[in-house]
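The complex appears here minus one protein chain, its other protein chains still in place.
Then we have subunit A:
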Amino acid sequence: MPESLSFGIDPITAHAWNKDRTKLAISPNSPEVHIYHFQRGEWKLEEILKEHDLKVTGIDWAPNTNRIVTCSADRNAYVWTQSEDKKWKPTLVLLRINRAATCVRWSPLENKFAVGSGARLISVCYFEKENDWWVSKHIKKPIRSTVTCLDWHPNDVLLAAGSTDFKVRVFSAYIKEIEDRPVSTSWGSKMPLGLMMAEFSNSTNGAGGWVHSVNFSSSGDRIAWVGHDSSISVADASKGMAVSVIRTDFLPFLACLWVSENRLIAAGHGCCPMLFEVNETGKVQFAGKLDASLKKESSGVSAMKKFQSLDRQARTETNDTSLGTLHQNAITSVCLHTGNKANATKFSTAGVDGLLAIWDFNNLESAMRGLKFN
């Protein structure tokens, strides 16, 4: 059974863990960020970060430098650092955008972060020591609509962005002021800031949908994305940018995450995390539902059930309004918990139902023994 923590009735719009997973930052669909600390067997609210004016849309916690970055619909981002008295102090970052920020991600080396926005651009921000402030550089072309999701390549330079213009693009976010020239990768060798290394369309043969989430695999060669047309796609730069798509039977996914070089998790409006696998030929395949709990789904209404419910609860309607899955509403975000993208053992999901669940592959494997893996 996955471990689940309830944070009330408000939807959890974003969540992030600290390095040793003893602290959790979540935003309950408001301008606030709540920091929880695991002490003596339970999660206690440690601090509330109140600086944003409008809803917080993204949170990311840098594990090694222990800094939190938050972005909001108020067009701002703050970098929070913990002072000696353990309180979090904000530093404003001028993103220079005239629309809401939608998502934020620290780079793997934590020397910069990228913010996607409705202003049709990505702000890549780094700390300028001379002036003691955060500076942002923009990546604009050829993004034509809101950037909805971001993910960094392990080389700390390349950035993948999904957008509501139905495209997924890989850009170079190389900042010459703070880093050395990157070595060439399967995505290309020349990487000046803002250069688009690859572009993928989420609308092959007419079917389209906004891109909700994008994720680089641990090697950086593969990139997966999920779209609102209930599709999941994987592109492989080491195989000539070959793309494999499945248009699934499920409701659209909102988040995806690689858990090994060949397996990924996707979760979303279906309220259930799904496992997908990429086989040797590069084709994506559905591998199974990870939520085998509570089989309350019954296709028909039996006469016995009807009379039982009438007898016990004076209720003539036998329609149970609760879902057969752990999450009772859409899952909005998925984060790595234990392990890394090459080999993850636990991951966390947070949803519109205010629930945060931690899924353990070791427990799930036994439940999934009946499923075949290629």
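Quick note on the criterion: a residue touches a chain if its C-beta (ideal position, glycine included) is under 8 Å from a C-beta of that chain, and two chains touch if they have at least 3 such contacts; residues count from 1.
One rule holds for everything that comes next: contacts and distances are computed from a predicted model.
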The chain dropped from view, which UniProt name applies: "Rab escort protein 1", "Protein HIRA", "Actin-related protein 2/3 complex subunit 5" or "Glycine cleavage system H protein"?
"Actin-related protein 2/3 complex subunit 5"
Given A:Asp249, A:Glu280 or A:Asp311, the residue that touches the chain left out of view is A:Asp249
Would you indicate which residue among A:Pro63, A:Pro108, A:Gly208 or A:Gly282 is in contact with the undisplayed chain?
A:Gly208
Touch as defined at the start, partner being the missing chain; which of A:Asp10, A:Asp229 or A:Glu277 qualifies?
A:Asp229
When the complex is taken as a whole, what residues of subunit A touch the one chain not shown?
203, 205-209, 227-230, 247-252
